[in-house]
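I'd like to ask some things about the structure below.
One protein chain omitted, others in place.
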Amino acid sequence: MRAAIVGSTGYGGVELIRLLASHPQVTVTSVISSSAAGTPIAEGFPHLTEIRTDLLDGVDPELIRSKADVVFLATPHGVSMKLAPQFLAAGLKVIDLSGDYRLKDGESYREWYKHEPAVQADVDNAIYGLCEVFGSEVADKSFISNPGCYATTAALALYPAVQAGWIDPDSIIIDAKSGVSGAGRGLSLGNHFSEINENFKTYKVNKHQHTPEIEQTLSRAAGRPVTLTFTPHLVPMTRGIMCSSYAKLTEKRTDADFVELYRKFYEGRPFVRVRPVGQWPATKEVWGSNYCDIGFSVDSRTGRVTVFSVIDNLVKGAAGQAIQNLNLMMGWDETWGLRFTPAYP
Amino acid sequence: MRAAIVGSTGYGGVELIRLLASHPQVTVTSVISSSAAGTPIAEGFPHLTEIRTDLLDGVDPELIRSKADVVFLATPHGVSMKLAPQFLAAGLKVIDLSGDYRLKDGESYREWYKHEPAVQADVDNAIYGLCEVFGSEVADKSFISNPGCYATTAALALYPAVQAGWIDPDSIIIDAKSGVSGAGRGLSLGNHFSEINENFKTYKVNKHQHTPEIEQTLSRAAGRPVTLTFTPHLVPMTRGIMCSSYAKLTEKRTDADFVELYRKFYEGRPFVRVRPVGQWPATKEVWGSNYCDIGFSVDSRTGRVTVFSVIDNLVKGAAGQAIQNLNLMMGWDETWGLRFTPAYP
Amino acid sequence: MRAAIVGSTGYGGVELIRLLASHPQVTVTSVISSSAAGTPIAEGFPHLTEIRTDLLDGVDPELIRSKADVVFLATPHGVSMKLAPQFLAAGLKVIDLSGDYRLKDGESYREWYKHEPAVQADVDNAIYGLCEVFGSEVADKSFISNPGCYATTAALALYPAVQAGWIDPDSIIIDAKSGVSGAGRGLSLGNHFSEINENFKTYKVNKHQHTPEIEQTLSRAAGRPVTLTFTPHLVPMTRGIMCSSYAKLTEKRTDADFVELYRKFYEGRPFVRVRPVGQWPATKEVWGSNYCDIGFSVDSRTGRVTVFSVIDNLVKGAAGQAIQNLNLMMGWDETWGLRFTPAYP
Partner (left out) sequence: MRAAIVGSTGYGGVELIRLLASHPQVTVTSVISSSAAGTPIAEGFPHLTEIRTDLLDGVDPELIRSKADVVFLATPHGVSMKLAPQFLAAGLKVIDLSGDYRLKDGESYREWYKHEPAVQADVDNAIYGLCEVFGSEVADKSFISNPGCYATTAALALYPAVQAGWIDPDSIIIDAKSGVSGAGRGLSLGNHFSEINENFKTYKVNKHQHTPEIEQTLSRAAGRPVTLTFTPHLVPMTRGIMCSSYAKLTEKRTDADFVELYRKFYEGRPFVRVRPVGQWPATKEVWGSNYCDIGFSVDSRTGRVTVFSVIDNLVKGAAGQAIQNLNLMMGWDETWGLRFTPAYP
């Protein structure tokens, strides 16, 4: 299968290139950038020297259609909604890594993204590809909205417990910590080395656009609207997200109960690793891989459970899950192009 | 005034040396180490070359008494309880930076520290020196128990709101993040560079010994026993703690209400900086200084407030607050030896 | 082919596991540790959860022989010389990642390693596997001494120029910088996070054991004994080595001359990437991969050339080159198990 990547000068784009290089059925035939078209991709990313010697293509749906069967949109929100309809109209399969098609409710999109929503028919058409939860909806589809990095980490940590009714959805507090690569390659004081190194900070408190995305997913689990607290923080590292998610137990449970519930829920899904009782995952333990690792701590003193979940934000939180969605879409082995052991240390 | 520092080969000890060098009334006359007595302190800490040329003394209360008036115990828990009574008996003032005298309830100490508690009479005698809250109890005393780093960060963030009845104490969740220097200079895989760098992890979940210390303080604020959730995490940086503290509002309040309440509570206390509405502190903004900075976010969607508080764990969380306690004890200006502008970047 | 890894609780060992997982012809059938035999390898390395569920074997040549055809010794120097003869005697192929068999002159080993050398007959028998230079000697052999990380970085940067007579061997100064993982997983103050982070330092100045190893290789290039200056430094990062190598030109040359000379020398070798004129490689551009990237700067003012070379110390500097040696030994495609695009960022 021939794949094109739009946004190949960003971190999501080059991560797709890295992962797809090991995919047995996919060849990246076009790397696309509106800003750097005509220049070699290895110029801006010298790590690709001799690996990719081709020039960046411009955004030209007809051209792309002649070269590719599926297109990955590793573009910012607001941009994807302009491109996706063109590529879909050109008969390509589209996997969108932006937030443009994640929220089914346009009003919510407008409120949290501070931007006009995409055409509702397209939004309705896009499958929300949280693979381990809604993966069965992806098969044979042509248009996937790839979940957000925080949203993936949080939803995988909480979906089984909410669905089982083991925790009170109204009590959920998600304290999230992310490496800096999630903010992309664009320049800002908030990404500047001397400002981030040896520093820990929060941002967009109670305003982050992944909040309604997590709520949308957990509302499906609960069967009723869920409102929760989500707080992102920035860690002085490049890759990795941890969500520490807190909730009230609805009745007494043990760590072992949670491990059992989650192992059953994620049975047969190779990329979620439910850790044994008493073991909590660290972000480095999934670095460079498509895993989401989950651990638990029930506190009998407070009647709360804390769920720790970690991913690599550029893999399971972006490029990796996008490829996983392609695999599910095509009916392929879910792990193709994704069999990376975490790089440790 | 002449000061001795026990534990001068640890990070708390050398930080006391750094800060006291600028104190107008205190001279460090003895640096003490049981393990390295007789060797120059600059041998283990070359940054002190030509600054301190003296040899480390052994732990000898009689000798110390001849050289010093006050002794800082920058020693691990379990060790302080052996030394403090000897130094007190020798007529020295004692400021203990360990956890040995913080918990008034011996049973609680036994449970959380997994160690026999100190003699109860000594525990009763020790003043818990959380300066901005209990500072008035410190004056003229001889024995101070210096609060823990996490406990300081969390208690300063929550005390005013709990005391005012603005938040439900039973709903408190404290998600804490710390730099690695808090774990000291002792060697362990958990402090090893390659294991920590580009990694984010949690530890001692629902088991950290600062939990009952925070509960003890907030119970005084609430006028009744408080049980809460406290989770420590490790950030790949050397210094700095942030607590993100979550609680249910008891009635509707705004960010501005919180800023006003806290500014009133901390009026006249130079080391707590209550940030303006919409501004959340980052750890680097207090690096190397004795400040505790606090910011708020009320979320009307969930009826919760999040309080962000940051300190430098080695200063306000250890050596700095210890010196502040000495200043209060002696009736001196609270800021002597502590007038450091944060080092930024 | 069945492979065993001795030293599977160190960074070199787990890196072999990561890389070999993608090798089309090799299966790791035994992971071996003298210190942790009988425990699951994923206990000490949770990133291997569900990837390797087996228990660590003890060091037992007869057992290993029944399970494996080749053994990788990711063991410290002094240990390899005890194990290699046993495994060779048991009929296994051996690839040793330690320094024990690199120096052909026992006296030199004694001087630089401060340790008795291995049996000379074994030393003579071991092929020094610097693949891009001496790769042709590896085919069909049974015992390979894998080059050191610094030695690989420096020798690949200098061999072509020395051999061509373009630089004066007596003028060579190699200023080397390494990430901390090169020091292994053992605990020491020099690996302690708070001591390394936000710090840059040197160590073993004029005493590092890779000095004679580089000299031995470049002496072969020069056809006469070479003595040079080599200085290692420690960078606050986990992986990566850069050597900045300085030498006097023997006659006027340009950057373009060097690019041409090196491209010719390394023609057909997939893992050395000679960068175009004016481009110098950064360590992150080879992170996680087996590449060695090389760039040049001729300075007409001083008549010197500076050669910059970078590798990932755990891949090309250890596990990767070891696998490359296995491939060459077996007559396989040199890139099997090593087709990793660098992970960027």
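Per-chain numbering from 1; labels A, B and C assigned in written order.
One rule holds for everything that comes next: contacts are C-beta pairs under 8 Å (C-beta built on N, C-alpha and C of every residue); 3 or more make two chains touch, one makes a residue touch a chain.
Note that the coordinates shown come from a computational prediction; the quantities given were computed from them, not determined experimentally.
Only one residue in the set A:53, A:66 or A:194 touches the chain that does not appear here, and it is A:194.
Listed here are the chain C residues that touch the chain not shown: 173, 175, 177, 179, 194-195, 197-203, 205-206, 227-229, 231, 233, 235-240, 242, 244, 246, 280-284, 287, 297, 299, 301-302, 304, 306, 308, 310, 345.
Residues 11, 179-181, 185, 187-189, 191-198, 236-238 of chain A touch the missing chain (whole complex, contact as defined above). Although one chain is not displayed, its contacts with chain B can still be listed: residues 11, 14, 17-18, 21-22, 45-51, 181, 197-198, 238-239, 273, 275, 279, 281-282, 284-288, 293, 339, 341-345.
The definition used in the following text is that only the chains that are shown with their structure count from here on.
Taking only C-alpha atoms, you rotate chain B by 180 degrees to land it on chain C; that is to the nearest 5. Between the chains A-B lie more C-beta contact pairs than between any other two chains. Between chain A and chain B, two chains of identical sequence, the interface residue sets overlap for the most part, with shared numbers making up over half of the total. Each chain gets one centre point, the mean of its Cα atoms, and the points for chain A and chain C are 36 Å apart. With centres taken as mean Cα positions, chain C sits 45 Å from chain B.
Chain A and chain B, compared by their mean Cα positions, are separated by 38 Å.
Residues of chain B in contact with two or more other chains: 179, 194-195, 197-198, 236-238.
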